[in-house]
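Structure first, then comments.
A single protein chain has been removed from this complex, and every other one stays in its place.
We just call them A, B and C in the order they show up, numbering each chain from 1.
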Amino acid sequence: MLIHIGYELIFDVPAPVSMLLMLYTHPEQAHVLQKPQRLITEPKVKVDDFKDWFGNRAARLVAPAGKFRIYYDNVAADSGLKEATIHGARLHPVDELPKDILKYLLASRYCEVDRMLDTAWGLFGHTPATWQRVQAVMDWVHTNVTFGYEFARPTKTAYDVFVERKGVCRDFMHMAITLLRALNIPARYATGYLGDIGVPPAPFPMDFSAWFEVYLGHRWYTLDARHNEPRIGRVLQARGRDACDVALTTSFGTARLEKFTVWTEEVKP
Amino acid sequence: MLIHIGYELIFDVPAPVSMLLMLYTHPEQAHVLQKPQRLITEPKVKVDDFKDWFGNRAARLVAPAGKFRIYYDNVAADSGLKEATIHGARLHPVDELPKDILKYLLASRYCEVDRMLDTAWGLFGHTPATWQRVQAVMDWVHTNVTFGYEFARPTKTAYDVFVERKGVCRDFMHMAITLLRALNIPARYATGYLGDIGVPPAPFPMDFSAWFEVYLGHRWYTLDARHNEPRIGRVLQARGRDACDVALTTSFGTARLEKFTVWTEEVKP
Amino acid sequence: MLIHIGYELIFDVPAPVSMLLMLYTHPEQAHVLQKPQRLITEPKVKVDDFKDWFGNRAARLVAPAGKFRIYYDNVAADSGLKEATIHGARLHPVDELPKDILKYLLASRYCEVDRMLDTAWGLFGHTPATWQRVQAVMDWVHTNVTFGYEFARPTKTAYDVFVERKGVCRDFMHMAITLLRALNIPARYATGYLGDIGVPPAPFPMDFSAWFEVYLGHRWYTLDARHNEPRIGRVLQARGRDACDVALTTSFGTARLEKFTVWTEEVKP
Partner (left out) sequence: MLIHIGYELIFDVPAPVSMLLMLYTHPEQAHVLQKPQRLITEPKVKVDDFKDWFGNRAARLVAPAGKFRIYYDNVAADSGLKEATIHGARLHPVDELPKDILKYLLASRYCEVDRMLDTAWGLFGHTPATWQRVQAVMDWVHTNVTFGYEFARPTKTAYDVFVERKGVCRDFMHMAITLLRALNIPARYATGYLGDIGVPPAPFPMDFSAWFEVYLGHRWYTLDARHNEPRIGRVLQARGRDACDVALTTSFGTARLEKFTVWTEEVKP
């Protein structure tokens, strides 16, 4: 299966501003892309590419004053199969985890693990210390948090979500990630494209999607606390400890987003 | 000058627990150490060493139930000179920074840069966009935050410090780091040994010290928002985005610290 | 499409020996695997997992004296499509390359770039400075090196291949990588599974395969100087500067390989 992906962003920039972008398809999906990776900007500026410490392909540029457009388009090959489930996968004790993964047990900007330890063990300490504990966290978040775009705010943390019980997909993931880390289960945040392949079309305009990954059975599994079911056709853009590490754009000064369009759909033969 | 450094920690452990330790002298100081680096534990357990993603030498072990002691002793060579000052060093615009340093502009667990942007620019936007802006932040934190061990709590963030205006050395540093990052100046947290060399003896028992580093003139400078003056004889243990990344010990379960002694003093010839 | 992959290795070990293994499916393919990643050993020993500095999942273990067996089995999802071609992709000047990629321009153990500069420019300096230069190198290696298992030897370098004009797949790749780097084009070595999907069955027993990647159009493309045509169904195991970085097994002492079986074939519905 081929999936058409891309986006267009238009900013209004009052004065030249440095921006950090997390807008490439993830390097580890390079081999499934059908075209070179290229960020197109209008006006044309130098796009300074680099790999960040999570392995994401990031870019830095200086947006000039005025309208500033960023555009990307590609086609990704995909197996067309649903993603693997965690059913039966081994939950590792901490002393068995690869050490480069220990960082995904710690607190981060939007995941205050240190404040949720008692809550996590209170809610899930009685569940089996297996993959079923992960499923229990997923089910709890899926059931107890209400989705709504009107609940989004940029500084919202997992603890806020726990108190308010409302949020967007990023908030569902922060909540699940924080509970899992508190239970000594490595979890990380991911963002990318997810279309409606195999499910009814969503009633909102397309947007980038958030999901997360959990380390079980000596590999990372893709999970989604909002949808809580395996999906087809995710295309990864970036991963980090939480949304702070993988903001699509970080402006070191003012840049107002005026237009934002994302596309991700199966290429029909 | 030779500086004698080390510590002893004793934990009471109710059941075997995995621990992550940030208790080695930093690898980049290996060449000034007079002895091999060794964590001694009683009872003796396997100490599983690794370099974390910040370049710190960390260790993982499983502490057995009962009393558990960790001990370290070494001697570091030092120039005996005061650390360099930032006076005159160039403040880099964001587009000029090495890209591996951009992560030190972002928010982290205890440094909510996203919540302090307006405050930082309100307080310091009028200062010269030079090293003097860094000095102004230092002076402000030094003047406006009151030191006291009774103000310490593990979940305290920079925003909390801003509201409460009280804290321990870690809080001074989080406050300064957060303001600096909000001003687009890379800053990172550091922890290690700092004795009384060249200053009057402190009236408290010795402890590990926190300080921070700021990137100016294409290098990192050591700064200390609590003392706000150049010192002699810091020995670095670990660096990270904030205290969360460099906790001396992180226990994945219960371990009560019962005794804690740190030493750092000049070896008299 | 689902591809069944795995292997069995049996060693004869005269005395306990530390081994470094590069035998997991690459972490970036974790999301297409249908099962957890697990190395099974007989006798059972502690397998100490880690991510190496190239991003590969490696493992260290101590093989006990006697027969020692390592076994792996999994199923990978694949799009079933041929890999993308370099046709039309942009060749970057050195000053435009992401800096983490510059290391793939330098010499390494089996790729003596420093000894092949004049040769490379003599042979290919007249070709267009586009993706066609890469194709010209591929075609030259494909045409001028003769394949044969009898030509394999572990210390054989690209320079040796240039002189002898004979080798196995690893040698084809070292030759191409070295010429490309000499021409300032980043290239890296890869190893993994490649079955006969879409091509006539090979007349030899299955083995791991080597291929390489080249950086064009701001992404890595998969190329294969031995077969010199796009293939279906490669499953990546490890990448590095050359074969030295990704040896399947490195023994720090004696371990004789007695049996070696690899499987990789389409799972028929």
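Here is the rule we use: contacts are C-beta pairs under 8 Å (C-beta built on N, C-alpha and C of every residue); 3 or more make two chains touch, one makes a residue touch a chain.
Small disclaimer: the values here were computed from a predicted structure and weren't measured.
**Student:** Since one chain is left out of the picture, which of the remaining chains does it touch in the full complex?
**Tutor:** By the stated touch criterion, the chain not on view contacts B, C.
**Student:** Determine which one of B:Glu8, B:Glu83, B:Asp160 or B:Glu265 touches the chain that has been left out.
**Tutor:** Result: among the candidates, B:Glu83 touches the missing chain.
**Student:** Tell me which residue among C:Ala15, C:Ile40, C:Ala65 or C:Leu102 touches the hidden chain in the full complex.
**Tutor:** Reading the full complex, the residue touching the unseen chain is C:Leu102.
**Student:** Which residues does chain B use to touch the chain missing from this display?
**Tutor:** 1-2, 24, 27-38, 49-51, 55, 57, 77-81, 83-84, 89-90, 98-100, 216-222, 234, 236
**Student:** Tell me which stretches of chain C touch the chain missing from the display.
**Tutor:** 18, 20, 48, 50, 52-53, 58, 60-62, 93-95, 99-100, 102-103, 105-109, 112, 114-115, 154-155, 184, 244-245, 250, 252-253
Operating definition for what follows: only the chains that are shown with their structure count from here on.
**Student:** What's the contact topology between the chains, one of line, ring, star, complete, other?
**Tutor:** Shape = line; chains linked end to end, path left open.
**Student:** Degrees of rotation, nearest 5, to put the Cα trace of chain A on chain B?
**Tutor:** Best-fit rotation on C-alpha atoms: 180 degrees.
**Student:** If a residue has to touch 2 or more other chains to count, which residues of chain B qualify?
**Tutor:** Correct list: 99.
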